[in-house]
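Let me begin by presenting the structure, written as structure tokens, before commenting on it.
Only one protein chain is missing; all other protein chains are in place.
Going by the order they are written in, the chains are A and B; count residues from 1 in each one.
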Amino acid sequence: MIARWLGMPVAAAAGAARLDLTMGLVHALMLVLFLGWGGFFVYTLVRFRAGRHPRADYAGARSKVSTWIEIAVAVAEGLLLVGLSIPAWASRVSGLPPEHEAVVVRVVAEQFAWNIHYPGPDGVFGTTRPELVSPSNPTGLDRTSPHAADDVVTVNQLHLPVDRPVIVQLSTKDVIHSFSVPNFRVKQDAIPGLMIPVWFVPNRLGQYDLVCAQLCGLGHYRMRGTVTVETPEAFDAWIRTREATR
Amino acid sequence: MTTQSSDAHAAVPPFWRRTLFSTDHKVIGIQYAITAMVFLLVGFFLMMLMRWQLAYPGRPIPLVGGLLGATRAPGGIMLPEFYNQLGAMHGTIMIFLGVVPLAVGGFGNYLVPLQIGAPDMAFPRLNLASYWAFAAGGVVMIASFFAPGGAASSGWTSYPPLADIATTGQTFWLAGMVLLITSSLLGSINFITTIVQLRAPGLSFMRLPFFVWSQLVTSFLLLLAFPPLEAAAVLQLMDRVAGTSFYLPSGLVVGGKAMAVAGGGSPLLWQHLFWFLAHPEVYVLILPAMGIVAEIIANSSRKPLWGYRLMVYSVVFLGFMSFLVWAHHMFLTGMGTTMSAFFQTTTMIISIPSVVVLSSLVVSLWGGAIRFTTPALFALAFLPMFGIGGLTGLPLGLAATDIHLHDTYYVIGHFHYVVAPGTIFALFAGVYYWFPKATGRMMNARLGAIHFWGSFVTMNLIFMPMFIQGLAGMNRRLYDAGVQDPHLQGLQPWSVLQGWSAWALGVFQLVFIVNVFWSLRKGSRVDANPWQATTLEWAATSSPPPHGNFAVIPTVRRGPYEYSVPGAPADFTPQNAI
Partner (left out) sequence: MEIPYSTTARPDTGVTNSKLGIWLFLASEVMLFGSLFSAYVLLRVGAPSWPHGWAIMNVPLGALNTAVLITSSVTMVLAWVALKERDLSRYWLWMGFTVLLGVMFLSIKAFEYADKFQQGLYPSTNTFMGLYFTLTGLHALHVAAGVVVNTWLLGAGFTMWERDPDRLTHRVEAAGLYWHFVDIVWIVLFPLLYLL
């Protein structure tokens, strides 16, 4: 509802509602301030134009209203901050679901693609090593390492089951990228040298854009993947075909 | 000085010394202003090219497309490499070579000594050196377009590792920045010393025109915020030319090949150092504009500023706080709750003094006798435009909403509202207002009105849709304006509208340029104080002021905005009137 009103993409993850609410409230506050303030401004210009009011008044406005408005603005900002933004952030960075309940997937960004790495049925990722990176092995996965055999690696295709928490372990091979799925209201920079967890709960079936939000070179604009949110059965079936075609 | 003075002057130093190498702050101020306006035009031209690509992705650029060459636009069709160069250089040129030099180097240099009743800046030769360091920096920046691989292309923010591995243009960018930083440092030392030391007798700090206050705070920001960028630039330069890896962690694989560097560095180090400069820098972009607007609002409403003291405290507080908010540009780099809470809070706090200054300016109009002169039009339009810019800072400053908006067109809309219809309108207001002081002639009001209304409408048509695009999730720095992204379908008409508005905006700037040249020759002549103003540059010297500024150093007897004093003979009482 708020999303439509603000022209935001359809929300497709559980946490999006709170974020959209915050977005709506801030914009409402902004609108009220702008209209009230703008109305006053235009009225003043008309009423005190030199043609109509040739002799200015030295003392000017005597009311303390603007001070009260300033205080009210400060209070409103404080409420948004403490009531919505900080808690939302806390849950974003510290509210990670336990790994055994979640779909854990690694996303390794590179110029200009998203490498998606699933641990496979054993739930454990095989070892990756930078020396092994090659066009046919974009994440440098060591297939001979203990848990690697059943791992699934795809490019630009992120499949997820609906209504289950997802933890994306985000990293990058080269420069800074930013993992962004506007429909989930999820965005996180991938910083070289760091592995950063991102979590969300997709709750709407469909296909969504996975785009890069940080300038990463001349192909930045076409660094795009697809997130497919599907039923658990469809998801399992997809993983199996991937394993088979490996 | 008498009418012979011009002859006497011509006899002394040759023309080129009087103009190019003069140490007179007025000459240097005008040099700065002209150079900066040329750079603004260059930056604007780069943007018009980008706008073509965004409006009509992949179509040959008309008129100039053929001139760009095969490495930039084969067959007139822009390459992504070149688009990224244009983006990075547009930002760099507009900020570091356009707005700041015009606002500080131009207006600051010309006006500060005049407004405080000083014969010149405290260090005239340093002033000259500052200008030439700036000019050299500008030459290096422009030359970078002809470096192998073209100009810098990693955004005006130059984030490594991308900037570390970019083509030679980035090295030019860094070298140019070092020169520009040097220029700013020399300038800011000069401004602060001048304001503190050379105030005329009786001109206490609380009697300073608001413009002088804004320059004082700005200078402190430049003085203290630029060195960290200089440090950051030196480190990036070392990464690029000496093979260090300050910004490169171990294990990077670029283009399928492991990078041959020692590693162990941190890409976020750059971001911290950069934004520690660059947030104060955005206040460097806005404070002088507020100063100009305050002067013009007081003058054209014929009233004292409402809450002058509070405004002064607010800008000082603003300057101080601007050192404590930098990481609100970095919420999405993996920040924990405590740090994000801290930077969100400081960001909300810093919005309060901005609100105070803005409301004081609006309330100042109440009870006035407002004259809608050309400078007044631009100064008045500044208020709602800056208002939109400031308000849209709120959802960006709240980390939760910034998740959706970060790196989208919403951010572009936000800061352009602050700097383009905001600061640049204020700068235009300043040009129209002080042109008669500098030249002795008025600018044409009819052309001024066309320039104003044309710019006002087109600016809003360009920047207002950016909020829609940003909320819809359209990212910034996209070569193809996102036409191939499924989730951005239906947004393209906005880009077309923005393109045509941008070119129309260009046409309206031609009106301004014509006006400047026409008025230089044909503008109506004015006396010392055509706006019936109170501050010293109008009340105590001729138009234009002579070398040395004042026949005798004026004595100041009152505050800066004594307009419409009850019982006074005129509706303005100059600061130096008995």
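Note that a residue touches a chain if its C-beta (ideal position, glycine included) is under 8 Å from a C-beta of that chain, and two chains touch if they have at least 3 such contacts.
Just so you know, these numbers come straight off a predicted model, no measurement behind them.
J.: Write out, one label after another, the shown chains that touch the chain missing from the document.
T.: Taking every chain of the complex into account, the missing one touches B.
J.: With the missing chain put back, one of B:Pro62, B:Gly264, B:Gly336 or B:Pro493 would touch it. Which one?
T.: Of the listed residues, the one touching the omitted chain is B:Gly264.
J.: From the listed residues B:Leu224, B:Leu310, B:Ile450 or B:Val496, report the one that touches the chain absent from this view.
T.: B:Leu224
J.: If I consider the whole complex, including the chain that's not displayed, which of B:Met48, B:Ile77, B:Ala147 or B:Ile189 touches that chain?
T.: Within the whole complex, the residue contacting the unshown chain is B:Ile189.
J.: Quick one: which of B:Gly243, B:Gly256 or B:Gly336 touches the chain that's been left out?
T.: The missing chain is touched by B:Gly243.
J.: In the full complex, which bits of chain B touch the chain not displayed? Write them out.
T.: So the residues of chain B touching the unseen chain are 118-120, 122-124, 126, 185, 188-190, 192-193, 196-198, 223-228, 230-232, 234-235, 238, 242-246, 261-262, 264-266, 269, 272-273, 276, 547-548.
Just so we're on the same page, only the chains that are shown with their structure count from here on.
J.: List the centre-to-centre spacing of chain A and chain B in whole Å, with centres computed as mean CA coordinates.
T.: Roughly 31 Å, centre to centre.
J.: Tell me, which parts of chain B touch chain A in their complex?
T.: For chain B paired with chain A, touching residues are 79-81, 84, 153-155, 159, 161-162, 165, 248-256, 258, 266-268, 301-304, 306, 332-337, 340-341, 344-345, 348, 351-352, 355-356, 359-360, 362-372, 380, 383-384, 387-388, 391-392, 394-395, 398-401, 403-404, 406-408, 468, 471-473, 475-480, 482, 484-487, 563-566, 571.
J.: Looking at the complex, which residues from chain A come into contact with chain B?
T.: Interface residues on chain A, with respect to chain B: 6-9, 18-19, 22-23, 26-27, 29-30, 33-34, 37-38, 40-41, 44-45, 48-50, 53-61, 66, 69-70, 73-74, 77-78, 80-81, 84-86, 88-90, 92-94, 110-111, 130-131, 133-135, 140, 173-176, 178, 180, 182-183, 185-189, 191-194, 196, 207-209, 211-222, 224.
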